[in-house]
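Just passing along the structure, written as structure tokens.
Complex shown without one protein chain; remaining protein chains in place.
Note that the chains are named A, B and C in the order they appear, and that numbering of residues resets to 1 at the start of each chain.
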């Protein structure tokens, strides 16, 4: 657990700790196909931390990213509002960024929370989910009025 | 934790407990689109239990099933060998069965472990991963000799 | 187009032609990550053939398999009932088999149609979708009566 007040920005210490936990999570990466380790640490509104790593599959497209693992883990324990997620990889040339699938998975739980893109030395760049996925497609879009309503023909 | 000996079949008590945990996990299902709750409870070789539920997305195809959540959770904590997984839903007419994607995700970690398909009353049907996914495509297939080797043209 | 009568078994010639087309489709595989080429050729009830190949992604889990490409292609042109699909790879040691995700994608359009697993020499093994995905989860399962109905709490 990380102690952190409500809607305040995270303290430097908390960010540092979150990145450290994402780096620890990276050690469990099951990435025998890509050899590309990724770790994630998710901070809930209740200051609980859930970590994740990538879990690959022989059928490449059935694997799960680190970020989605961390989020699914939190949801399965009853946590669905988040303050921030930190992401770690072994690449030092640039801050690791989430794939589009993970951005969409994050966005399901709100657009206005933070993503810390990190490097192995612990340095990081903060972006919001909304900045990473502008003009996003979200839950409310599914329920907008449609000009043509489909009957279930099946 | 569930106490259980190595490669022995699970005791009735253990199976009952595993199914109960899958039913508990179901309560956390984030299934606002399908309204179809699924829970899973995974027993590792070390007798640790990891639970999961489905976590859906406004972009339907980016959601994650309960079984995959439970497995990714275990892997992200360092557990990659499994004895059994129990699956629960709200359907009482038939034993709930895993989708093909989850069968493939299970198979990554071996073909010879058990899947308990359950009903809300706790009754269950046991099948192995191999029975659920016969003549499967697995990790070793990727490394078989090929008659034509591709250079990376990109 | 392949000429073939209604619910009769496919002629040897038709099977041979379908496998040949799956091998041709394999040449378009965009598989820069796995270097594992797969091709598929799908025969609709109307005797139209749609081919597919794997299309991979830098985020491994966002790629699409050859079988799903072929099926999505047919559906997008208005064809949703199928007689058979042939699958080809470069592996000669065994008949290539579809992943669990593709078996589920096939099953959406019925359990009782044929999958031809082939080798580069054109030899093949026929299985039905149902044999590849026993006790499957299908469209009708979603609408079964549930012991607990969820209100949309979101």
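Rule of thumb we're sticking to: contacts are C-beta pairs under 8 Å (C-beta built on N, C-alpha and C of every residue); 3 or more make two chains touch, one makes a residue touch a chain.
These figures come from a predicted structure and were not determined experimentally.
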Partners of the unshown chain among those that are drawn: A, B, C
Option from B:34, B:92, B:111 or B:128 whose C-beta touches the chain left out: B:34
Where the unshown chain meets chain C, residue by residue: 25, 28, 30, 32-33, 51-53, 55-59, 62, 64, 66, 68-73, 75-78, 80, 101, 104-105, 107-108, 137-139, 141-142
Where the missing chain touches chain B, by residue: 33-34, 56-65, 99-101, 139, 154
Absent chain, residues of chain A that touch it: 31-32, 34-37, 89-105, 107, 117, 120, 127, 131-137, 141-142, 144-150, 152-154
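Just so it is clear, only the chains that are shown with their structure count from here on.
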Interchain centroid distance [CA atoms averaged], chain B/chain C, Å: 23
In chain A, residues with contacts to at least two other chains: 33, 56-59, 62, 64, 101, 139
